[in-house]
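Worksheet: one structure, shown below.
In this view, the complex is presented without one of its protein chains, the others remaining in place.
Residue numbering begins at 1 within each chain, and the chains themselves are lettered A, B and C in the order written.
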Amino acid sequence: MTSFPEVRIAILGASGYSGADLVRLLALHPAARIVALSGERQAGRSMGEVFPHLAGLTLPKLTKIEEVDWSEVDVVFCALPHGTTQAVVKSIPSHIKVIDISADFRLTDIDSYAHWYGHPHQAVELQAEAVYGLTEHKRESIRKARLIANPGCYPTSAQLPLVPLLRAGLIDPDEIIIDAKSGVSGAGREAKQDSLYGEVSEGIHAYGIAKHRHAPEIEQELSSVVGRELKIVFTPHLMPMNRGILSTIYVRLTPGCSAADMRHTLENTYVDEPFVRVTPEGTAPSTRHVRGSNMALIGVFADRVPGRAILVSVIDNLVKGASGQAIQNMNVMLQIPETTGLSQIAMFP
Amino acid sequence: MTSFPEVRIAILGASGYSGADLVRLLALHPAARIVALSGERQAGRSMGEVFPHLAGLTLPKLTKIEEVDWSEVDVVFCALPHGTTQAVVKSIPSHIKVIDISADFRLTDIDSYAHWYGHPHQAVELQAEAVYGLTEHKRESIRKARLIANPGCYPTSAQLPLVPLLRAGLIDPDEIIIDAKSGVSGAGREAKQDSLYGEVSEGIHAYGIAKHRHAPEIEQELSSVVGRELKIVFTPHLMPMNRGILSTIYVRLTPGCSAADMRHTLENTYVDEPFVRVTPEGTAPSTRHVRGSNMALIGVFADRVPGRAILVSVIDNLVKGASGQAIQNMNVMLQIPETTGLSQIAMFP
Amino acid sequence: MTSFPEVRIAILGASGYSGADLVRLLALHPAARIVALSGERQAGRSMGEVFPHLAGLTLPKLTKIEEVDWSEVDVVFCALPHGTTQAVVKSIPSHIKVIDISADFRLTDIDSYAHWYGHPHQAVELQAEAVYGLTEHKRESIRKARLIANPGCYPTSAQLPLVPLLRAGLIDPDEIIIDAKSGVSGAGREAKQDSLYGEVSEGIHAYGIAKHRHAPEIEQELSSVVGRELKIVFTPHLMPMNRGILSTIYVRLTPGCSAADMRHTLENTYVDEPFVRVTPEGTAPSTRHVRGSNMALIGVFADRVPGRAILVSVIDNLVKGASGQAIQNMNVMLQIPETTGLSQIAMFP
Partner (left out) sequence: MTSFPEVRIAILGASGYSGADLVRLLALHPAARIVALSGERQAGRSMGEVFPHLAGLTLPKLTKIEEVDWSEVDVVFCALPHGTTQAVVKSIPSHIKVIDISADFRLTDIDSYAHWYGHPHQAVELQAEAVYGLTEHKRESIRKARLIANPGCYPTSAQLPLVPLLRAGLIDPDEIIIDAKSGVSGAGREAKQDSLYGEVSEGIHAYGIAKHRHAPEIEQELSSVVGRELKIVFTPHLMPMNRGILSTIYVRLTPGCSAADMRHTLENTYVDEPFVRVTPEGTAPSTRHVRGSNMALIGVFADRVPGRAILVSVIDNLVKGASGQAIQNMNVMLQIPETTGLSQIAMFP
């Protein structure tokens, strides 16, 4: 337990669901010590008042960001709303490592950022240095990075199966359709009518059809794999569950390739990865099987339509899709064994 | 109220969810009188014991099928398990009209039936006369039919948007992908581990990937529209809601056609239909908007990928996907105004 | 159908859940014509935009209250927030009948109102004339009333079993404990953190312990039955369901009385009531059995502890607990048969 040097951690935006899950996970991380928690509107309150499930932990009070004493901090996790993070990160002393869970540093193209987020980027030079933190595929860069753009939840669930298949040339890059279903926690803890129990329970609907901001993020990363611009079809749905994303991905096989080839490639890619597993043939993954854990599961299925295949990918959007992957990235950055603090087993039922 | 001749109705398989919903709907149908209810394992019990929400109605007791006095019956609704209906329907006197909610008479190809259902059909001659009851598109045949094969829930949600588009030649028949999400009631009231609260709540999974029996049903009907065999990609998902199916349908446009053309065609097709409505541009339908009603809603969206479009189709699987469409078909068969008894407004929240 | 004179109806506060359920129910009421719908923040929008499940109905647009043309209105349903109704009702011409779903006119004692609602009542003279609309027990007064204070949801579920038992002297008025469980729709459609899916699903908590505003309402009415002041124990709980209240009521029997006496009294009281039913011996009612309907179910159970009994009472909080009972009261006021427009059968599952 004491073999790691202590890492002093600040969490900015700790009053949201991602912030709370960072605390839940870091509380069992043997190297982590949380020294600061910020939450603008909750400043002055204890974390236990804001999140009673964390009331048993010894934690600093919530403060305003400007009250954080940076001299005591080694790593910052930013779980602030999109758009507000840029200015904050600029103000953090440069010896501190930053892992940003927001979308602010994910799009490398300034114009694309401005187009999708509706305003020019406020920290262009930082964006240039930011490393996209899809851990399994960016380890070398993450190890050397100071600023991590932690991937979005949908993009994580989509890229884990697609990156190896595109790299291996097994599927047609121009025929990728991602039908994703998300739990509600992805919408945050803000009081919004669309997130009310009555509006979410006992039903499902698609949203952001053909205009969700995670589409350009997925396209950027997959394009960089294939070496040219590609476009994907991406439709997210909101459904009644707290945690979880399931992406059903429809692909066309490269002529001569099969679903068995896909399975083989994915199994080989992830055989030594602690947090990605390909389910056995014929077994479909469920979001319930990863709830609360940092695991990603991938199922591979031949389709009845010749030349086509179906992938099913599941993660917990708050863990592998946000806080868990962020801690995984911290471990990589600090050369702590990657699974440290991430041994939570999925909770079912 | 008394302007219709009384229709004496028997419901076989009344102890399942579809049977109960037939009773819920028919109880407010001014022409309907329920004279017999069968339920093999529940024979001898009152409907109110089996379904306490119906306890306030005056209804016959549940009996075994062989106890039904056919001389008192004008119309039979069959809500029996797949495979068992065939023999039963053969035994029903031929002057009685039959609306079968099971899958037994849906596949017109004997070999296809045997392949998908695992046994030879037991009533081949009846199968030949059965009319597939997708009301909006088969009214003329339904009017003259004696035996209706009521469409499956997934097929209803898929065909309502696709049939007019294929007929108009707006979309590529060989590039249809249907990603469907269903509530749990579709699995029936049988005690199955897979339908337990703990196995269904707070999560989602795909099932029957590339091998669900509704795929050949959809293909049969769409093939007959385009005049040649086509194959579709179809993936059903089980999610935590009682009622509802949402199908997200990915299509490739015929060169020169647009999503606006699709919208135009669908609006024209359904402008006078009481139970199908195209949602306004930019508005995505939700299963919550049709819960408990016989309505189908269809949304049409241009995709970001040029030449592609997205359809979203929702129904209540127990109503438009089963009992409601069955009653709609009865109304057509008996020349009762089609909306009679089907004015239930969706219940939200 | 045309045998009733048309009743022209305005619904104030139509953009909330109670307002929407008034529309759902009134749309099938043969005498009702909705001529005005108000919703301050939604003024100018169609009801179908605000509540897509109602988009198929022909309805007036939402307006501000001051835009309502009172000369066209016979009956007003007020579904406005507590506290704001008083001034509005004062401004409604006195020939119009008013049924108020808010709590504004329920407490007859001015000081009690001021104590529990935190401000002096703004329409004291109207409060004096208001009739408490627990239909089954106040029919004579309702018939002659101009202004109805529609009972709260919890009070309705508590009083239906308790009023006859107290009147018959079967239970000890000083030993009544009401443990109530409510669905979320009772909290309204306002964007509140406490009503978010993530805060309500998959759990339960008590709230307003020993200080909920429905306690004095219940006490007022039960006190008037026994002819002296009594106090009750009342604990509401919030749980993950949209509709429904279940009250488990613990009582001490008057010496010499039994649970069988209780059952007998309740059955006799409600034998001819269309909307209240005592469940068979040994059968516990569920909120699922009344969902969407105006029914109340009451179960009666002897306890193992001698001299004690347990009552279980269920309603749909939006129907019998709000909009349905309001329409029932309208029917009584206008001498329309009481069940008119209220024949919705509970929807299960």
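As a convention for this text, contacts are C-beta pairs under 8 Å (C-beta built on N, C-alpha and C of every residue); 3 or more make two chains touch, one makes a residue touch a chain.
Only a predicted model underlies this, so the values are computations on that prediction, with no experimental measurement involved.
K.L.:
Out of A:Glu202, A:Glu217, A:Asp261 or A:Asp303, which touches the unshown chain?
P.N.:
The single option touching the absent chain is A:Glu202.
K.L.:
So one chain is hidden, and I want to know which residue out of A:Val290, A:Ala309 or A:Ala326 touches that hidden chain in the complete assembly.
P.N.:
Selected residue, touching the omitted chain: A:Val290.
K.L.:
Have a look at B:Val200, B:Val305 or B:Ile345 and name the one touching the chain we're not showing.
P.N.:
Result: among the candidates, B:Val200 touches the missing chain.
K.L.:
Please identify which residue in B:Arg33, B:Lys192 or B:Lys211 touches the non-displayed chain.
P.N.:
For the chain that is not drawn, the touching residue is B:Lys192.
K.L.:
Residue-wise, where is chain B in contact with the chain that is not depicted?
P.N.:
Against the missing chain, chain B presents residues 17, 184-185, 189-193, 195-202, 240, 242.
K.L.:
In terms of residues, what is the contact footprint of the unshown chain on chain A?
P.N.:
On the side of chain A, residues 1, 17, 20, 24, 27-28, 51-57, 184-185, 201-202, 242-243, 277, 279, 283, 285-286, 288-293, 295, 343-349 touch the unshown chain.
K.L.:
Just the residue numbers, please: which parts of chain C touch the chain that's not shown?
P.N.:
That gives, for chain C, the contact residues 177, 179, 181, 183, 198-199, 201-207, 209-211, 215, 231-233, 235, 237, 239-244, 246, 248, 250, 284-288, 291, 299, 301-305, 308, 310, 312, 348-349.
Keep in mind that, in the parts below, only the chains that are shown with their structure count from here on.
K.L.:
Let me have the rounded angstrom distance from the C-alpha centre of chain A over to the C-alpha centre of chain B, please.
P.N.:
39
K.L.:
With chain centres taken as the means of their Cα atoms, state the distance from chain A to chain C in Å.
P.N.:
Chain centroid spacing, chain A to chain C, equals 45 Å.
K.L.:
Based only on mean CA positions, could you tell me how far chain B sits from chain C in angstrom?
P.N.:
36
K.L.:
Two-or-more-chain contact residues of chain B, please, as numbers and ranges.
P.N.:
Within chain B, residues 201-202, 242-243, 285-286, 288, 291, 348-349 contact more than one other chain.
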